[in-house]
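Note that this is a trimmed complex: some chains were dropped, and none of the rest were shifted.
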């Protein structure tokens, strides 16, 4: 995620980081050269090129605006829903830490209840890293080592869905607290509900990560945008002449830019500049858990070159 | 559902699978030939054809964009809500498995509570297959055999709504756990709530499957799009001549494409390429249940030719 | 509600049932004749008519598209929310039937608890019919007779809000179960929550039925659409001549069609072709209740001439 104070109006025109320009530059160049070639053929009358009026392009614009606007909204909503889910994870973990402290009698140093609560929260921290690992297809063993012992890590990865396994283990600890009568069934319900909502966050994240927007939208949008931009010079040349290439590139910049940006938003759990900072969110959870257990919390993650991972 | 890495920009232009082109090809051909005929009549002056200016088409475009944009959004929301509901099913089943493990004392091998929990989760797996079967009007007896005995399967299909019956049976098992005092009324409430939410998923799926978008929208959209595309050549011929057919086909591609795509999205539980992968989602639930019971989970389903069923 | 397999592309053009054409036909005829008269006066030069360019119509189109698009979305959302509420009723009733079976010990044939549960579910079936009756202002005594005795029906209709009275009676039965110690307070809570959500469905249905879209929207939309369509011939005649009438009718078809369709969607509880099938939804609830009580369920309602009431 790009985190930076908004540059002033003129600086904004030349910012590169976070911009989609680098990604679409080759396409802009191609369409610009093509438009220039059409202009040349037309202006120099070397060859007769078909010249269209611009009116048909406004008709196509109707369909294109539906596609682009729809896809953009849908992609952004995926991105924002993903962020909301990870925000929900933050407060569920904090609330689990708080509720367990409220419910349990932790006065006695190294009490049995205190040890079980310690394990419970460690498994929640592990859940958070395991989920990040599976969403981003990253290895998260290093981060897990702060929270689990090696045996547990091995057992974790022997299961199909490591994040689900973490919650199952957390559930077993709650069962332990119940059977040792540190909590009654209402207390069990309070703690179990937090796990259920963490499972909801996990399922929603997996839904977003594994269910792309219907592929046919990508095809329709992409194809219409390309057809539009490569036909446009024929419509612009009669009235704009040599300036047709300039306009074609500007129009292509906006359409291709929106296309590429929608693509980035669509998969919010990736590692691109505009994706969600899962590392930083995991760290926020780690700090909450550490402070709640009275341990020394690790430092907050800082953006590197305006990008927060 | 189409699952594939995004092809590069050029490959995207020629992808067929997941595209709506095959489905609308006959219509595109028809409208293209019609436009070519109009151009021919006009260019060769064999017959006088009425020539319209393009301006009226931009007026019609207002209404058409409302229809198409609205229908597309509504269809996509149905598709995405359906996916969310089945995502909710995933975490409700996982949470039911986890909560029941938390609540029950499963230490004793082959305990009564363990056997009841085993049955409870098996009925949930059956619920998921029975619902898929009724939504897709598929036979799901084969998949049910892994989870129920033959007698139960027979009894299941003797009820009007097999999926509802599965939850009723699951409820009876929870009642059994309650009366045998494995759980108290709070524990009953925890487990019962998961069943209520599975019932909610079922009712929402049935709602989407049995309540199409109002038929009048389909009619208005379809008719306006056809009228538009068949009148368009008369508007394009004066300025574009022979190229009118090209433009008509491009415009028709976007409008018919959106029409057909909205139709596919509208019924997310079908078996078409862009529909939801219910088989794969059922399998995810089966894996969760099997792992939670300590059984060997079946393998994940893989996409076949980029299509996940 | 229209329930039919989607006809093929050509048949779709000529379907009448579910279409808005019959309702707007007189208006289309009027506007078509008016446009033809304007064309005649213009073409035959019998009288000088003011001729406008088309450009001002695109300006008006901005406002019109905001009105129509907004009103259409708002009406559809009302319709869909109403459907969701009745879908929620389906699963709340199913869950009430299931939870009460889970909670109560029904082994003993004709137990007191069993009789109370029987009454509870019968009052829920009555609730559903009473609500339908008041939303559609239909008489529902006949349907109620299957579920209540005559005395109760009389008492029901002596109250201002019969559906609310049904839930109050159901609540009393739950109180009876509680005081007879068939359930504890947690059990009471489980059952009571279902009644609360049925009350929510009722209040939401009443809200939609009694609160129309602000009347000023209807006025603005209707007036702008009429002004637009009756002025349009003056704009079309200069460029289209005799074909102006054709285009005016097509544009009027889309605008009036959307106007009338929005009006139908706005009141989803009516009995028009595109309204919600409350009878069929009540029947679904009756089947759930009957099966849950071990009684013979009535048959599902079938669409008559593609219309499901």
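We just call them A, B and C in the order they show up, numbering each chain from 1.
Following the convention adopted for this analysis, a residue touches a chain if its C-beta (ideal position, glycine included) is under 8 Å from a C-beta of that chain, and two chains touch if they have at least 3 such contacts.
What you are looking at is a predicted structure, and each value in this text was computed from that prediction instead of being measured.
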item: Assembly copy number, counted for this structure file with 3 shown; value: 5
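Keep this in mind: only the chains that are shown with their structure count from here on.
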item: Overall pattern in which the protein chains touch one another (line/ring/star/complete/other); value: line
item: Chain whose Cα centroid lies at the greatest distance from that of subunit C; value: A
item: Copies subunit C and subunit B - interface residue numbers shared by over half, same or different; value: different
item: Subunit A on subunit C, rotation in degrees - Cα superposition, rounded to nearest 5; value: 145
item: Distance between the centres, which are taken as Cα means, of subunit C and subunit B, whole angstrom; value: 24
item: For subunit A paired with subunit C, centre-to-centre distance based on mean C-alpha positions, whole Å; value: 38
item: Residues of subunit B touching at least two other chains; value: 58, 64-65, 69, 186, 189
item: Interface residues, subunit C side, partner subunit B - complex; value: 1-4, 6, 9, 12-13, 15, 18-20, 54, 57-58, 61, 64-65, 68-69, 72-73, 76, 79-80, 83-84, 87-88, 90-91, 94-95, 97-99, 101-105, 183-184, 186-187, 189-190, 232, 236, 239-240, 243, 247, 250-251, 253-255, 257-258, 261, 264-265, 273-274, 287-288, 291-292, 297, 300
item: Complex contacts: residues of subunit A adjacent to subunit B; value: 27, 50, 52-53, 55-56, 58-60, 62-67, 69-70, 74, 159-161, 164-165, 167-168, 171-172, 174-175, 178-179, 185-186, 188-189, 192, 195-196, 199-200, 202-204, 206-207, 210-212, 214-220, 222-224, 226-227, 231, 263
